[in-house]
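Below: the structure, in structure tokens.
Moving on to chain A:
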Amino acid sequence: MLKVNSVRCQLATHRFEWSFRVPEGAFLAVTGGSGVGKSTLLNVLLGFQPIESGSVQWAGHDLSGLKVYERPFGVLFQKDNLFEHLSVEKNLALGLHPGAKLNGEQREQLWLAAERFQIQSILAEKAMRLSGGQQQRVALARVFLQNKPVLLLDEPFSSLDPMLRQEGLEWVSEMQKQQGTTVVMVTHHLDEIEPVVDSILEGVSSDCWKQYPAR
Partner candidate 1 sequence: MVWLSKLTTFTILLTLALAGVGLYLHPGYGYPWSDYFDAWFLKIVQFSIWQAFLSALFSVILAIPFAVVYASKPFTGQWLLKGLLNLFFIMPVLTVILGVVTAYSDFIDVFSLQGILLAHLYLNVPYAVRIFWQRLSFVSQTHLNVAQTLHLSTWRSFWWIKRPVLVSALRPVFVLVFLLCFSSFTVVLSLGGGPANTNLEVAIFQALKFDFDPKAGAIYAAVHGILAMSIMLLLGRREHFGMEINRAQAQRATVPTKMQFLAIATLVVVLVYPLLTLLAHAFSAPFTGSERLWRGIITSLLLALGSGLFATLLATLRSLDTSQHRLLRFLDFGLMVLPVMVISTGLFLFALKLNIAFKATIPLIIWLNGLMAMPIVLGPLTSRVQAYRESYSRLADTLAMSDWSKVRYVYLPAAAHLLPWSLMLAMVLSVGDLGVAALIGSAQFVTLPILIYQAMGSYQMVLASQLTLLLLLMCVIFLLIAEWFGDRTLRRH
Partner candidate 2 sequence: MTSLRFKCILLAGFIGVANADDLTIYTYESFTSEWGPGPVLEEKFEAVCECDVRFVGLEDGVALLNRLRLEGSQTEADIILGLDDGLVAEATQLNLLAEHGLSLSGLSLPYSWKDRYFVPYDYGHFAFVYDDTRVSQVPSSLRELVETSDVSIIYQDPRVSTVGQGLMLWIKSVYGANSGDAWTKLQKKTVTVTPGWSEAYALFQEGKSDMVLSYATSPAYHLTWEDTDKYKAAEFSEGHYVQIEVAAALASSENLTLARSFLGFLVSQEAQDVFAGTNWMWPVLPGAEKPEAFGQLIAPETLYFRSEDVAAQRRDWIKEWRNAASQ
């Protein structure tokens, strides 16, 4: 269970406050108007944004004081999810080892993930050369390899066309079902993802958030 208990923070003149829960293996959609604090919420979860009070807990453990990579989150940001100047293979390897130095077993893992996301043929390419759809699959493959229990997504597919967005969503939802990954996804397109969502967190204003189950 991911528990967010009365977390408060202040950014410029905005006061934020969140309280919600996400059971293990569930899919939470975060939505609301711009400026309401969707991205800020992800920054809080990751520890990039310090909080004033409240707590974030995962599986009963308080996350405060943990470094971003010690937290249980794999992340896809709005952009810059791949090191564009590096090859696909290096990008994936960095998901397994922070110095991209892999042992035999990890290499095997990498290869399997490439197969799964259908990117075996482009492993040697520089990331900047890939199409939008390919980049999306590589980024997904990397978070898959990181194998974190919770996947945070900050509108990661928003710049893609609806077809590709749909494809991305399917990959995510597959990971959720097969690996039991908990998913927290910020989105502007609630209608598109509603079928796979378990519950919705909607920001009415920065300090007023409502959580309700999906239809």
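Candidate entries met the following condition: all candidates are chains of the complex that A comes from, given by their letters.
Quick note on the criterion: a residue touches a chain if its C-beta (ideal position, glycine included) is under 8 Å from a C-beta of that chain, and two chains touch if they have at least 3 such contacts; residues count from 1.
Please read these numbers as outputs of a predicted model, since none were measured by experiment.
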item: Touching chain, any copy counted, for chain A within the complex - options 1 or 2; value: 1
item: Candidate 1 contact footprint on chain A (complex, rising order); value: 46, 48, 67-69, 73-75, 77, 79-81, 83, 85-86, 90, 94-95, 98-100, 126, 128, 146
